[in-house]
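What you see is the complex with one protein chain gone and the rest in place.
Our next item is chain A:
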Amino acid sequence: MDLHQVWFVLVAVLFLGFFVLEGFDFGVGMLMTPFGRVSAGDPEAHRRAALNTIGPVWDGNEVWLITAGGAMFAAFPGWYATVFSTLYLPLLAILFGMIVRAVAIEWRGKVDDPKWRAWADFGIAAGSWLPAILWGVAFAALVRGLPVDAEHHVRLAFGDVINAYTLLGGLATGGLFLFYGAVFTALKTAGAIRDDAHRFAGRLALPVTALVAAFGVWSQVAHGAGWTWLVLGLALIAQLAAVLLVWRRASDGWAFACTALVVAAVVVLLFGALYPALLPSTLDPQWSLTIYNASSTPYTLKIMTWAAVIFAPLAMVYQGWTYWVFRQRISAEQIPPSIGLARQAS
């Protein structure tokens, strides 16, 4: 395996880490308002219980994306430059979503006022739905290919980004993260909210499975490699296992692990479908961006490999420790009263 391949795998791993971790953050953000609406008891306590399942970890989870972006820039600058300038508008929407979501999560509890919280909840919901769907659209567009010319520039048409395949991709990731968020909440909470999470996950199971299966099969048939059939198979088996576990309410931990595996497998499938291209050209396969023609020099790749080998496992260790520290379930009853200030000084 040469360094170009190593870095292709590493970028895939970083995105995999991002989607496996941030995927349930998005899901919880998407479900926060519904959790408040259906439960018996104080809706605000339920929303807060949901939010606090991701409270200590969401920021660390997001760093996987920042590092993935940095790794694209460092290892494959040609890819980074072409993709980011071409998918300008979807990335812009993702950025706004993530900005609004970050401040809404952090500032929601700062003011003890229903109107303030309603705005924050809107920010969290919008900031979770937008990226959850748009990442699917963006990755589907990459796998499908863009009209890359000989100079690695793209003259984008609307249909290159928005078409049946990319929309299915958006629905699949959006649905999968929604399901994932419900499964995660079931794992991390106790009491009425956990029952709600089970119920949501149970209802979402079939439509989400259909979306993921449809997107997975389409990706595989149209763009996949031979070995990615195995990955697709694994994704589908894990998804079915997750559905059965959710329906039987057998084990929250296993249901979560299976769903995480589905997310991981979908990412591997998409990157596997790309390989060895980074961005296939729909005009002429010769013009595709590949791990060789869009990469950095061997020296830079070597330096970066050292940095990744040292710091990425370390990050996994202390992030893992964070999950261990906050391993206990949360219940709406045990949420402490809001310590936010009133809007007006007394």
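Basically, a residue touches a chain if its C-beta (ideal position, glycine included) is under 8 Å from a C-beta of that chain, and two chains touch if they have at least 3 such contacts; residues count from 1.
The rule we apply is simple: contacts and distances are computed from a predicted model.
**Q** I notice the complex is incomplete. Of the names "RNA polymerase sigma factor, sigma-70 family", "Transcriptional regulator", "Cytochrome ubiquinol oxidase subunit I" or "Oligopeptide transport system permease protein", which is the UniProt protein name for the chain that's not shown?
**A** "Cytochrome ubiquinol oxidase subunit I"
**Q** Of A:A40, A:A118, A:A150 or A:A307, which residue touches the hidden chain?
**A** The missing chain is touched by A:A307.
**Q** Among A:L92, A:A222 or A:A250, which residue is in touch with the absent chain?
**A** Touches the omitted chain: A:L92.
**Q** Return the single residue from A:A75, A:V137 or A:L261 that touches the missing chain.
**A** A:A75
**Q** To test your reading of the contact rule: which positions on chain A touch the chain that is missing from view?
**A** That gives, for chain A, the contact residues 48, 51-52, 55-60, 62-63, 65-67, 69-75, 77-78, 80-85, 88-89, 91-92, 95-96, 98-100, 102-103, 105-111, 152-153, 190, 296-297, 299-300, 303-304, 307-308, 311-312, 315, 318-319, 322, 325-326, 328-331, 334-336, 339, 341, 345.
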